[in-house]
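Left out: one protein chain. Kept in place: all the others.
Labels run A, B and C following the written order; every chain starts at residue 1.
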Amino acid sequence: MMNRKLRMGMVGGGTDAFIGAIHRLAALMDNQIELVCGCFSVNPEISKESGRQYFLPEDRVYETYQEMFEKETQLPEGERMDFVSIVTPNFVHFAPAMMALDNGFNVVLDKPITFTLDEALKLKDKIEETGLTFALTHTYSGYPAVKQAKQMIAEGRLGKIRKVFVEYPQGWLSSKVEDAGNAQASWRTDPKRSGKAGCMGDIGTHAHHLAEYIMGLKVTEICADLNVLVPNRLLDDDGAAFMRFENGAMGVLMATQIAAGEENAIRIRVYGEKGGIDWEQMEPNTLKVKWVDQPMQVLRVGTSMDTAVAAHNTRTPGGHPEGYLEAFANIYKNFALTVRAKANGEAPTPEMLDFPGVEDGIRGMQFIDTVVSAGYNDEVKWVKFGEEI
Amino acid sequence: MMNRKLRMGMVGGGTDAFIGAIHRLAALMDNQIELVCGCFSVNPEISKESGRQYFLPEDRVYETYQEMFEKETQLPEGERMDFVSIVTPNFVHFAPAMMALDNGFNVVLDKPITFTLDEALKLKDKIEETGLTFALTHTYSGYPAVKQAKQMIAEGRLGKIRKVFVEYPQGWLSSKVEDAGNAQASWRTDPKRSGKAGCMGDIGTHAHHLAEYIMGLKVTEICADLNVLVPNRLLDDDGAAFMRFENGAMGVLMATQIAAGEENAIRIRVYGEKGGIDWEQMEPNTLKVKWVDQPMQVLRVGTSMDTAVAAHNTRTPGGHPEGYLEAFANIYKNFALTVRAKANGEAPTPEMLDFPGVEDGIRGMQFIDTVVSAGYNDEVKWVKFGEEI
Amino acid sequence: MMNRKLRMGMVGGGTDAFIGAIHRLAALMDNQIELVCGCFSVNPEISKESGRQYFLPEDRVYETYQEMFEKETQLPEGERMDFVSIVTPNFVHFAPAMMALDNGFNVVLDKPITFTLDEALKLKDKIEETGLTFALTHTYSGYPAVKQAKQMIAEGRLGKIRKVFVEYPQGWLSSKVEDAGNAQASWRTDPKRSGKAGCMGDIGTHAHHLAEYIMGLKVTEICADLNVLVPNRLLDDDGAAFMRFENGAMGVLMATQIAAGEENAIRIRVYGEKGGIDWEQMEPNTLKVKWVDQPMQVLRVGTSMDTAVAAHNTRTPGGHPEGYLEAFANIYKNFALTVRAKANGEAPTPEMLDFPGVEDGIRGMQFIDTVVSAGYNDEVKWVKFGEEI
Partner (left out) sequence: MMNRKLRMGMVGGGTDAFIGAIHRLAALMDNQIELVCGCFSVNPEISKESGRQYFLPEDRVYETYQEMFEKETQLPEGERMDFVSIVTPNFVHFAPAMMALDNGFNVVLDKPITFTLDEALKLKDKIEETGLTFALTHTYSGYPAVKQAKQMIAEGRLGKIRKVFVEYPQGWLSSKVEDAGNAQASWRTDPKRSGKAGCMGDIGTHAHHLAEYIMGLKVTEICADLNVLVPNRLLDDDGAAFMRFENGAMGVLMATQIAAGEENAIRIRVYGEKGGIDWEQMEPNTLKVKWVDQPMQVLRVGTSMDTAVAAHNTRTPGGHPEGYLEAFANIYKNFALTVRAKANGEAPTPEMLDFPGVEDGIRGMQFIDTVVSAGYNDEVKWVKFGEEI
């Protein structure tokens, strides 16, 4: 019986990084996981100092991820890490993830999954080959209100789904901050580190994932319009797409990082024959449900969400707001429950398995390929999802 | 000196109609206009009964608009109407408007201006030929907060404009109510009475007009996606468009009438280099202004709107909400002020002239032509504004 | 048969006044009333100029209200006014109202009804004696959402009512604007023109009226705390009260005019055993209904309000916001329907009679007396409603 906390290692996530801190908060809050080792930076000094601040023994702070996997493998089972969180820029996702799996470690990976679709497909093969557990941190599907919405739609409460609007406006790239020393902006706007898409890869993928997750439907075709609206930027910083879904539903996706003054305003509205749902991430505990034939209802996390899956992913009673970190933590919690169940020879329940995985990562890479194919040129076309033209 | 109320006649607007009642409320509230005559319905009984309920003498209630124009012309100047409001379905706009102008009456016309672009162009010639005053009731640009936003952008407070999102979700056509006796739905979904577009003509034109009005920029190209999402409907009930503007700004327009549970949620967000504005018609007295480098401001009608044009179009102090009827009334008020100024040999001020006119109507017809050309086929294309393909 | 518009005269409401303009807008929009005469100011020049701007003939603009009542009485029935709107400061309410009634004119009176309770009681006797129709413009009970709430409570949908919070924060008196030439502030803070209460008379009475109207319950006892928070002001500019209701329900009322930055934020929340309602005047078309055992519902004017009384007081379909002027107009509309019905020998329906009258005015005066008795001294006490101590 695995009757202990899971042991986490990290690649990336030094004291100078943003998303690594989020991963630690999310991993630790539920008392299911402890941080035991890491290679926190390509800069060994930063890595060491980070290890100190995270209260790790010096011999569990490594200079390279290769060293980490090698040395951790040699530790006795009762000490070595169970899984690694990889929180590096996009172009350093594939190699450490493959090596982790090859060495028998489960993996949590920040999105987008890899630099190219091809890498993602290889990763999928490796995951299947090893039987290890893999999570991709598409945070927004971790919110209980989102899970409530997905379940309501799956149960047919809104009738046949016809339409989705998913939007993701941000404003932080509305000037050329990548030239002013913003490290986040620097790699995200650089094709060599970010990949073939900018805004669409960074946040468009979140919007696409959220839509498919909530609707329970796949996009089949996309017509897009990608723009560079801040002069001399190399990758798209703004875009929109028309989307066709497998059941005939239509969608509009907007993602932009030049909406000056916006924070992180991802929102989704889905309409069926009987009604619609409306969820805004910046007020995440509220799910508006609009009906053709009765007043709008305001469902609230912890109070009036009526699905088991929402309850499973909620920590506080109604009116005690949960937020982004708790949504993030739901991915870690369910990942940990799954790893523990498998370690104990039990089948993980559907609720445990409800976290994004490699298939979601592959669809994300295909989304990037498709919008880029469909949207960077004057000859706009409907492009079949996953096909480049 | 014209020192009296303007005298209004009506074509349409019987007791069984929707928009006619709105026109009367809007026209009368400011004590600038009185209703003196009308031909309120093609059904003479309804027309007569309507006249009674509007407290008109029997001899000023006519059976046809032709009769009305003829008889009113014969009345002495001190009695006959000054202008006519035409509030009939789209296919009965052009003929009465032309006849009114030919008989020397100023005209207020519900939108869209005509059934075809060609009619709209002829109407423009007639207006120029006669020198009469013409207003088109694109209501949403009548709101003081919208005028404040337009003025702020014109003054460059947001910097160069880069992006607009304009959306107009409604839900009232989410089932096939035109088959269940809904008169509004019946003519609006019928190509013979509504024209070549459904949703895009009915509400997409409002969204397009609002965007161009606020931004002070013209659309130059459109790529669209129009859909029929309720089976067996003859005209689009849903759609979206990518838009390019003359200054290089990009836009996304969404309009749908099948968003089950939505009321009349037209909203516009415009972003420039320095910040953005956000206005929602269903909370019309609030204008959110978001900034790159300072907290969001919430401008309020009657309190913190700082432009003369907003003040000119406001009746109440802050916190005493104005609404749709007051926005509508602003069109009538400014129209009346313009007619009176011209009657008195004075030049109308820019504030008086700030109501939609024939040019807006023509752009609306061109918008319909363009989105229909760009959006009803699988071979999506960028279409130059006003060009059919 | 009275088959014509009602003819309105005005006392007060010159071009330099605030509330008079509101009354005209409200009276005129529904095409039920026309303005025929007035004595618009104590300053005859302002009165004359006002008459010109309101397009009245010179001989219907009077120098004094005494002259107006006298001369109008002498006009033939087909010309003379039917009712008078009195929109002067509080201390000029009683005399013109009495004289109007004595001369056979119906009366609309701005609130608070009179300067003293004694005057209000005399007015009541006069109204009963003459059988004329009298309306008091407590605007906030004119909103359709408020009427919906009242009806829902009357039907017992919330169960037994236990609690009310009614609040009315304004900020316009947060500095001593009465010393800086603000005419509104000048008389409202002057005991000689406003009466024995400032804030509590001006807006506390609105809050009290709204609570009793919605709850359908009378206040029986009050314990209050009135304050002068801007130094050297002569009347209360801030206050609060605990209230006991006839059924045992408890209430808290807050009214302040020194809440810096607030506009006109009257809000009421009422809770019963099964749920509660929440209405905010600055978003007046929304009524939140909260339930113990199901999700909150958002009822919307024109869409999901399900009572006949809400429909009777609504002009536009859902999503076309109505506002303060329409609420005000509901008082005038129902007053006019009542006057016409009585003129035609018909019994006014309950919906026609649903406007505030002399009893509401008397309760307002009693409220002022009670809070002043209970709240201006250090020896706070529960005071029986209507009793001075």
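Here, a residue touches a chain if its C-beta (ideal position, glycine included) is under 8 Å from a C-beta of that chain, and two chains touch if they have at least 3 such contacts.
The shown structure was predicted, so the numbers you read here are calculated from the model rather than taken from an experiment.
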Which of A:G181, A:P231 or A:P317 contacts the chain that the document leaves out: A:P317
Sole contact to the chain not displayed, among C:F55, C:W187 or C:W291: C:W291
Residue ranges of subunit C at the interface with the undisplayed chain: 158-159, 162-163, 165, 167, 169, 171, 174-175, 223, 225, 227, 229, 238, 240, 242, 250, 252, 254, 256, 258-262, 269, 271-276, 289-292, 296, 378-382
Hidden partner chain, residues of subunit A it touches: 3-5, 18, 21-22, 24-25, 28-31, 34-35, 52, 54-55, 170, 262-265, 281-285, 300, 302-303, 315-326
Chain not shown, touching residues in subunit B: 288-289, 294-300, 303-304
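By definition in this document, only the chains that are shown with their structure count from here on.
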Innermost chain by mean C-alpha position: B
In subunit C, residues with contacts to at least two other chains: 300, 303
